[in-house]
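Below: one structure in structure tokens.
Shown here is a partial selection of chains from the complex, left in place.
Residue numbering begins at 1 within each chain, and the chains themselves are lettered A, B and C in the order written.
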Amino acid sequence: MARKENNFEVRTDLAVEQRERFPGDGGEIAGVALREWRESGSAVKMSEVQILDEHGARAMGKPKGVYLTLEADGMAGNDEEEMEEIAREFAMQLRRLLLREQNEAQITPKELDGLKEFQGSKSEKAKNKENRTGFEGKRILVVGLGNAFVTPDALGPRTAGNLKVTRHLDGQFGKGFCQERNLPLLSAIVPGVMAQTGMESAEILRGIVRETKPELVIVIDALAARSVRRLGTTIQLTDTGIHPGSGVGNHRHGLTRESLGVPVFAVGVPTVVGATSIVHDTISSLEAWEIEEKPGWEEKLEPELRNLYVTPPDIDERIQRISRILCDGIHQALFEPETCL
Amino acid sequence: MARKENNFEVRTDLAVEQRERFPGDGGEIAGVALREWRESGSAVKMSEVQILDEHGARAMGKPKGVYLTLEADGMAGNDEEEMEEIAREFAMQLRRLLLREQNEAQITPKELDGLKEFQGSKSEKAKNKENRTGFEGKRILVVGLGNAFVTPDALGPRTAGNLKVTRHLDGQFGKGFCQERNLPLLSAIVPGVMAQTGMESAEILRGIVRETKPELVIVIDALAARSVRRLGTTIQLTDTGIHPGSGVGNHRHGLTRESLGVPVFAVGVPTVVGATSIVHDTISSLEAWEIEEKPGWEEKLEPELRNLYVTPPDIDERIQRISRILCDGIHQALFEPETCL
Amino acid sequence: MARKENNFEVRTDLAVEQRERFPGDGGEIAGVALREWRESGSAVKMSEVQILDEHGARAMGKPKGVYLTLEADGMAGNDEEEMEEIAREFAMQLRRLLLREQNEAQITPKELDGLKEFQGSKSEKAKNKENRTGFEGKRILVVGLGNAFVTPDALGPRTAGNLKVTRHLDGQFGKGFCQERNLPLLSAIVPGVMAQTGMESAEILRGIVRETKPELVIVIDALAARSVRRLGTTIQLTDTGIHPGSGVGNHRHGLTRESLGVPVFAVGVPTVVGATSIVHDTISSLEAWEIEEKPGWEEKLEPELRNLYVTPPDIDERIQRISRILCDGIHQALFEPETCL
């Protein structure tokens, strides 16, 4: 008989998991659009949850916006080629999401025509135009949220810490240096967590944004998932920023267009699950469990289980691998669009 | 109604958890003796499981021998004083277990009398005798099992890596140097894991034992527990060594008196639990779950859950704290018996 | 015969070393005051260089202000008690320097009298007043400059990363929480280096200072010394902040009262020396070298030597020890004045 899935209130930061809670996988939720696809031959399964209005936002418990999900079991593995494919796919989706937001910055078809006319000429500038990325000269700040000393929370710090930043090159070699080379003005910061800094990440970033004036912000964060299957195998991209209570470290204040004053995109990968999620997963996987669940069982759990988050023992290695995928993907999306178009 | 606990086959390396599986906590198992106590005012709860004969060994799935368990929630906390108390209690228990084995090395009552007579004299040697530890001049090898790069498996390497070894002092300052100072000849090794070395830990240690001839071996290892409550809050000491299939890294061969040719003691702390254990814990904690379990539900679990081991997100910090407790405790047991008698 | 010391232009961040360059140790430099002392029985040698006016600033190549130096060979050693003594002495000097700046915040003799009168009363508030630190409720930001991944440059990040911050407690438990407990509102940040962030530390800090409004800033940084003897054995405190070209990482922009808008204190420890300094040290130590140096030899050095900075092989361990001294000292200075008065 049908299980009352919606009695579970297991925490998840993934829109796609939140969506799965509703009865009947194909079922409609007013104000929420779901789309799923897989490029032919690709190792990566894509889904897009769009929360279209306030009704959808209430139903999903998440703000209006686009939530893209890449799923690939290969992220947990060791295969170099598969990792490169995932990085490429991630780069492509990140690129699309960023450009969707700021399509005024995109190369228009007309511009493209103009570029083609240039192809006869041999000037350096003209050739550079052929390699336009859509982000040249754009001021972009990447934020690595989380605690660098708590491994499953270190995804943001490790990714942001390995980016090839460029913003300072304009300072060193003259204004325009990056733009002429089709580079964005990329900067990156690891703000630390409140227990280390005594400050909200939102405060630190508001100060840095005011001072260095990025045009868009990309936040990298480790997430909590409901399903153990998703640990380190799913990437979520969203244009809604980071909201209070999300992330492994449970941010107290949001990082959004409202709080920072510029568009904020978020890239997250689940690295922990709640112990209660494991119970949920288990029960869901049992055919023999032909009983009606008692509603509210979770409230009766011992507190140590209710608040227990867990992570796989090989998390060090996983975080290293995933941060490399994210780092490579961001580089491709912003620097080398030809590799991911 | 009664739950059929013994249908569960959740893996545990702890004798005390294995013992709990049997119906009726106070119930008797032939060939197994259980004793529990707490020193008055102490934060540490002690238990001793003794497996007395082959019948007990079969029932418990563990070899004959003594299994001492220290339980202290303070191990998960941050209180300096409580940590020192736990280290002291651990030192005392380790000391007793080692001396029980080799009581020929113990100071006999007669010797003690002799020592007291010496108290009048002022010679350095005589005073040293007053500070006899029972391990002076004894060759002791501590082995830190596990993978230093997988945090929950790094307990052994971190503990062994921080010990104050002394064996080389005899080589540097002359034979007898340690004994005259009431020091053991302490050596320590971190053999690595098979995937790093291509060798069994047992092979590496057999070679080192043959070459350096320790009189006793103490192995430190991270364990798997059944109960999440025990993660990082329990220390098990045993005189049976390490057996195949135990430990986070699942050792393929044992490290025992039989395989190494000298007495082998093991000190372990659980740092991972199986996902299935969490399900078990949860169900056990539910009063409302008044149903008879379906036997064999575990066999029906999806393989990814059945083999999933998990660890707390703050495992880095916990391992650091526990390795300090073990390190301090070993030092006290071997060097400063006055602090733990 | 006299050696022309002032031909050497070996870089140093230490005012006390710059002072030593002038012929005749007791010699006077207009606009520079030097004072040296040692508390009786103390392991720490103190000196204070005061640059009083523009003439002194030009002669010294450093801005006007106070430069306090603690020297203690024990910083390189392993003696726990000596380390505690150094931390205490450092705390006392830091405290004095901070309070000198803001003597309006100091407890006046009159206030002290008032406090004594209170001693009869038993109110909590009154007792708290007895424990006044001079920093209660004060907003203080500690900045850990340098690259956390280049060991000799990691002193700032490691020190700032281990501080017990308090500023967020007011946010969590209500405004006034810290002040009532005689705590400062302490925050800390590790801004990273420009090659990692694409931003000047000065930009990042200006943003954070504007947003979080500290009343004073303390910057921790690793320095370059001229003498190998000073590597890890000297602490410099100054009220002049950080100036361009200083520090292991050679900051491009200063962190000063002018650039940040609040008083900036700097705490530095030398962790590298230039290769040319080693040559200088060597030659200075040779009695047999009774020759007149050829002026300008340094310009003839091969570039790889001229720009080579070096550090001791055991730098990891040294940085760990020194960051602990600094961290303990800052805690004592700001939280526990009774331990360092």
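Please note the rule applied: contacts are C-beta pairs under 8 Å (C-beta built on N, C-alpha and C of every residue); 3 or more make two chains touch, one makes a residue touch a chain.
On a predicted model such as this, the values are computed, not experimentally measured, just so you know.
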Same sequence throughout, 3 chains drawn here; counting the entire complex gives 4
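In this section, only the chains that are shown with their structure count from here on.
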Chains as vertices, touching pairs as edges: which of line, ring, star, complete or other describes this one?
line
So, in whole Å, the Cα centroid of chain A is separated from that of chain C by 40
So in the complex, the part of chain A that touches chain B is made up of which residues?
149-153, 228-229, 248, 272, 275-276, 278-279, 281-283, 285-289, 291, 294, 296-297, 300-302, 304-305, 308-317
Under the definition above, what is the set of chain C residues touching chain A in their complex?
161, 165-168, 171, 185-192, 194-200, 203-204, 206-212
